[in-house]
Every structure is written in C-alpha cells, then in structure tokens.
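Note that this complex is displayed minus one protein chain, with the remaining chains in position.
Think of it as A, B and C in the order they're written, each chain with its own count starting at 1.
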Amino acid sequence: MPKTTDDSIKDFRGVWVYVEHADGKATGVSWELLTPGRHMADALGVELGVMIVGDSGSRLATEAFAYGADIAYIIDGPVFSHYRTEPHMRAVVHLINKYQPEIFLLGATVTGRDLASAIAIEVDTGLTADCTQLGVDVEKRLFEMTRPAFGGNIMATILCEQHRPQMATVRPRVMPMPARQPGRLGRIVREELELKEADIATKILKFFPTESEGVNIAEADIIVTAGRGVGSAENLRMIEELAQATGGVVGASRAVVDLGWISYAHQVGQTGKTVRPRLYIAVGVSGAIQHLVGMQNADTIIAINNDPEAPIFSVASVGIVGDLFEVVPELTRQIKAAREQAAANV
Amino acid sequence: MSIDTEKIRAGIEKELYVNKYNVDEHQSHLRVKDPEVCNKCEDKPCTYLCPAGVYVWESGQLTVQYSGCLECGSCRFACPHDNLEWGYPRGGFGMVLKMG
Amino acid sequence: MHVVVCVKQVPDTTQVRVDPVTNTLIREGIPTVVNPFDYYALECALSIKARFGATVTLISMGPPDAVKSLKKCLAYGADRAVLLTDRAFAGSDTWATSYALSAAVRRLSQDEPVDIVICGKQTIDGDTAQTGPGIARHLGWQQVTYSTGVEHVDPDARTITAERKLERGKEIVRTTLPVVVTVVEDAPEIRYASLPGIITSLRYTPETWSVQQVDVELANLGLKGSPTKVKRIFAPPQRSGGEVVSVEKAGLVDAVKSAVDVLHTQGVL
Partner (left out) sequence: MPEKFDVIVVGAGLSGLSAAYTMVNKGLNVIVIERGDYPGAKNVMGGVLYRQPTSEVFPEFWKEAPVERPVIEQDMWLLSDASAVKAGHRSEAWAREPYNAFTVLRGKFDAWLGQKVADAGALIVPGTTVVDLLRDGRGRVIGVRTNRPDGDLLANIVILADGAVSLLSEKIELHTRWKPNQLALAVKEILAPPGKSDERAKIIEERFGLAPGEGLTIEMYGALTKGMVGTAFLYTNKDTLSFGVGALLSDYAEFKQNPHALLQIAKQHPALAPLFAGCEVREYAAHLIPEGGYDAIPPLFADGVMVVGDAAQLCNGLHREGSNLAVTSGKLAGETAIEAHNKGDFFGKTLSAYAAKLNDTFVIKDLRKYRRASQHMEKNRQFFTSYPAMLNNMATEFFTVDSVPKREKQWKIFKMAGNKLKIAADLWGLFKVVK
C-alpha cells in the first residue's frame, strides 16, 4: 500500500478545500473550511486552493477568492452536473495526483463523506472523519485533526504522518465563516478529464427535495423538545409552531412519550435518540440526567422552564425562567420576525 | 400519611438512567384494562408503590410510563381491582441488568 | 445472488460514562452490542433475500468474542457467518479495516460470487462512515452510501436501484453490480427474529478466518497498515450553563429577546 514514502511526501505542498455545491450554490461548510484552511496555508507558507468539480465553476471560484482562496482548480463537464461518487472521485484524484496538496479538507456532509472515503483509498492515504478542531505542527508539517469519538465522550487527535494528502472531513458549522472580501482575486487552473456518460455506471433516476414527512431527530439541525411541563398532548401544537418557525423538528422527553402524547421516534435521551443539533430548545423539560446525556452536545441550547432549579439550566446556553405558555408564543413571534427580516435583507 | 409522589418520581427518574433498557417502541407490556375503574379507585396504590414510578395520575387519567419498568410485577398483585393487563416485555426488550 | 452484510461488535457507547473526578472514560463493565446501524444493513439484506432470492453471508472483523454478535445476527435469517480474527488485524484504522474486509469478500466470492455488500452507515464507536466506501474502493466496486433501502435488484441486467438520503432531499440511483451499499437508520427497522431462526443460530458455529485464510499483505494490516494514528485522547471540555434570565425580572419580551440575540450572535438563525 504505502506508495507515498518519506521521500515522496515532501513534494506535497498546499492546503486544499473541496467546494461542494448543488444548483449553483456552494454548501456553507465549503466556505467555512476556508477559515482553518487560510490559517494553515499561512502557517505553512503555501497557497490555499479550492477544488470545484462541475458547472458554475468560474462563478464559485470568484466566491472562493472572496472568502480567501488563492487558487481554484476547476474540472467541468456534463458528467459532473449532479454529484455522483465515481466521476467526482476521478476528477479529484486526477487533481490530487497532478498538484499534490499536503492537506485536503472536505465538509462532513453526506456528499463530503461519500467522496472523501472513496478518494482516501484511491490515493492511498489516511482520512479523519467529522473533525471539530484542526491544527498544524508547522515544523513537521503535520496536520492535527481532532474529532469526537465514542459517542462524543472523548476527543481524539489524529495524525497521518506517512501519507499525503492528509485528509479530513469537518463538521459543518464548527468553523466560523471567513470574512468576505469582494473583489479579492485568485488564479484559476482548469483541467480536462476524459470522462463520457457512457463510462459511468451510476445514474440518478429521480430526486425529491426534502419534505417534512416523518421525523429524524437524530439528524435534525434544530430540535424543539417538549417536556412534561407542556401539560397535555393538545399543547404540543404550540411546540410544533415554534419548531416550524425555527425550521426544526419536534422532540420529546421520555415522560412525554410514555404519556402517549407523541411517538417514540421523537424521544431524546438515554432511552431515546442521542442528538447533536445546531440548536436545541427544551420547553418544560426538567433535565433528568438521562435526558441531558442525549442532548448536551447540541451547539446552542435554549431552556424554558418555570423552575429556576431545573437541571436543564446547567447545560443551557440561555435559560428563560418563566411560564412556558407565555414564553413559547413570544419566542415563536420573535423568531418569525427575525427570520422575515433576514429574508428581506438577502 | 401522604407522600410527595412528585419528588419521589424525580428521584426515580434520575436513578433509572443508570439502568440499561431496550425500549420496545411498538408496544407497551403494561395496559390499564378499564380507565374508569382507576378513576374510581380511591387509593391508587400503583401510583406510589411502583419502584420505577411507572404509574402517574395526571389530568384525571392513569398514565403508564412503561419504558422505565423494572418488571418486578408489584403493580399486578397490588392493584386492588385487578385492572392491569400485565405481561413481560417482548423477548429481548425491557431492562437489561448488567449486575442484577 | 450473494449478499454480504458487514457486522461490527462495538462497546455500547450509550453506557459509556466519564469519571467525574478524573474526567476519563469509564470503560469497565461496558457491554458490547451489535453496532445498531448494522441491523438496518441486515434487514436490507434479508429484504433483498425475500424479494429477489439471495444467500446472505455475515462477516465481521474483531476479537474471537465477536462470534456472539455474528450468531445474534444470524438468528434474523442469514445463511452463513464468518469472523475475521487475528492479532494482525488489531489496531486497524478505516483504511486497513476496509482492506481486510475487502479481502474477506474476495475470499467469499470464491465460494459464490458476491454481488452486494451492505454495511450500516457508520459505527457508534468510530462514527466515521468510511469503511463501507473503503471496501468499495478496495474492490473497485460501485458504492451507494446513505441508502434508505434497495428498491430493486436485477440479477440479469446486473443492476441495483436504491434510494439515498441527502441533506436536501432524496434521490433514486441505479448502478451496476457488484456494489457496496451503506444503510441509514431511516431504513426499515429490523424484523423480530423467528424462534426457529434463533434456534438455528444457537446451533451454528461461525467460521473463523485468520490472515492465512484471506489473501492479504501483512504490511497493510493493523496498526502498521493504518495511515492514521491516534496521537492523543482527551476529555471534551465540559459544558457550563450560560445566562439565565427570568421573565419575572426582565419582562417577557426582553427575556425572550436575550435568547433570540444569542441565536443571532451564534448564527443559528
């Protein structure tokens, strides 16, 4: 396996970020990765590259430069119009083999994980999944990739010493968005790849945009959870409204599920699902340990409870002590207003 | 003598978290036969003698929080009106004791 | 048709706790379980067997004790189970693991050509979601990751049609056999094993293969064959409570506003 020996890995230079995009828009994490990418490129004294496979390459390159990239490697062609593992993998492998970056970052999205896993084997290198902290040992030119393991109970820092590029997928919304500098310029490198549709085994037959059928709280970005304090199954409507306003889904504590107000699929906690959303709003949840272990890794936690002693407040980013029947409708109203305003500004 | 069931339940809730359960998402192994009978039941012993706090009298109704059940069977024998349809969880579900 | 399901015996991470004093992982007494996602993979395979006809073989790589998990899975209706167990495999990262498993699939293909390998989308201990695609690349096969289920397999045309779950929706893809499919938890839940199935599994002894039974280069296995190494393990920073505002003191609108402000600053909205 190890075709990259001590000697040959010295030739690898540069920090790269893969720009994942669909319908002409890049995913947020693609630009977020330019923040650590820029840091590491500067520290190592190399250029920060992005890799754009598929149409809208030039326009996305301009965006990438504005977010801090120095070079954009573009491979375009009709076979790349929708993401499929094989053609995209071939394109990226081609670029890696030709330009030899030392560090390569992708978002830990469905596509990013699918693609990165395939590339790592194809170019014979290591890959660290779902990182939340990135660092670099400048002297040894080693990429330090830190990720949660064991269900988030421990953190592990991983190295890939003998192989290049050093690859990682990084969780979305962990790295801050870089400041946008409109007009910032960079270099575009276009590559061609001989790949015909007939050579590609996989065809996409249909695509259905997300509808809100069914819940999958384990993967939800925003969860509004009802606890026993909500009082009755009827009152869950108020929780649903708040979830709708935030664009999230409804979760429930064990008590609420056991009381039969909502199905088990919604249950968060030790006996339910462990969740790691961006935003977790706990309404009328006291916060038994069995619940806390299931949700304490959420990025932002808002807790609403009339008992100031409720344990849920010990993990909340913001706690509101008050009557949830007053607080929830007001929160719904303010979030709706904020979102409308944000939409108007775009 | 009266007991603070709310406080006891909070204590139990905290304690049950150390146990491991494979919760049967599809069916409860405990069922109230006739809710009307519970309504008329004066003492409602299930609401205080269950070691897992499974039974909660709430809004005029007996709710059965079966997922934390310790499967001891006390409620079955203690119900003065034989109003519980009591069974074991489906095989492979329910509590899993590591020490026992 | 021959469908292979990859099964991993993992520590039950929901039972893992952190010592409040030393802030280290309490590992003792943690039971091992079948990786929960693998049950979805198994159900997917059994459903293919029921609809299109197939032999279902389970493979696992792990310590000898992992036969326990293989037998448990066999009860659901699989036909054969093989455990890849050897000191040489210990310490493998996803590269080396998928390399070893791909060698096992090659070996199984000698008995009956393998058409489909199905894995859970990831394991609960490693959480990488890399082993499935890794097997596909080592074998040079197609891959369908994050699948909610296989809709159709056409053994004559050598194609498979499956649904994939993406962040922004779902897609139906068709690709050619042989293929590696990884399955998400939105896929149908595992059936309730039949009693004869359980009894069969109790009487069954999984085959155990060492490095001798598979065609592998020793240098590619275990710690030695793993490009990534763990440098350091540490406890995650403890979360501490943030600001708590009271409606009584701050007033309803302002109390709520302070929460919405946090959402703004953290960029959640």
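Assume a residue touches a chain if its C-beta (ideal position, glycine included) is under 8 Å from a C-beta of that chain, and two chains touch if they have at least 3 such contacts.
From a predicted model like this one, the values you see are computed outputs, not experimental measurements.
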- List the shown chains that the missing chain touches in the full complex. B, C
- Item | Positions on subunit C where the hidden chain makes contact | 21, 28-29, 192-196, 198-199, 202-203
- When the complex is taken as a whole, what residues of subunit B touch the one chain not shown? 1-3, 5, 8, 11-12, 15-16, 18-19, 22, 43, 45, 48-53, 70-74, 76-78, 80, 82, 86-92, 94-100
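Quick note on the criterion: only the chains that are shown with their structure count from here on.
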- Item | Rounded Å distance between subunit B and subunit C, as computed from the means of their C-alpha atoms | 35
- Query: Which integer distance in Å separates the CA centroid of subunit A from that of subunit C?
  - Reply: 20
- Query: What residues in subunit C touch two or more of the other chains?
  - Reply: 14
- Query: For subunit A, what residues touch not just one other chain but two or more?
  - Reply: 270, 293
- subunit B-facing residues of subunit C, complex: 12, 14-15, 29, 31, 192
- Message: Using the touch definition from the top, list the residues of subunit A that touch subunit B in their complex.
- Response: 231-232, 254-255, 257-260, 264-265, 270-272, 286, 288-290, 293
- Task: Write out the stretch or stretches of subunit A touching subunit C in their complex.
- Result: 1-2, 22, 84-86, 109-111, 113-114, 116-118, 120-122, 124-130, 144, 148-163, 173, 177, 201-210, 214, 216, 218, 222, 246, 270, 274, 278-279, 293, 296, 299-300, 302, 308, 313-323, 326-327, 330-331, 334-335, 338-339, 342
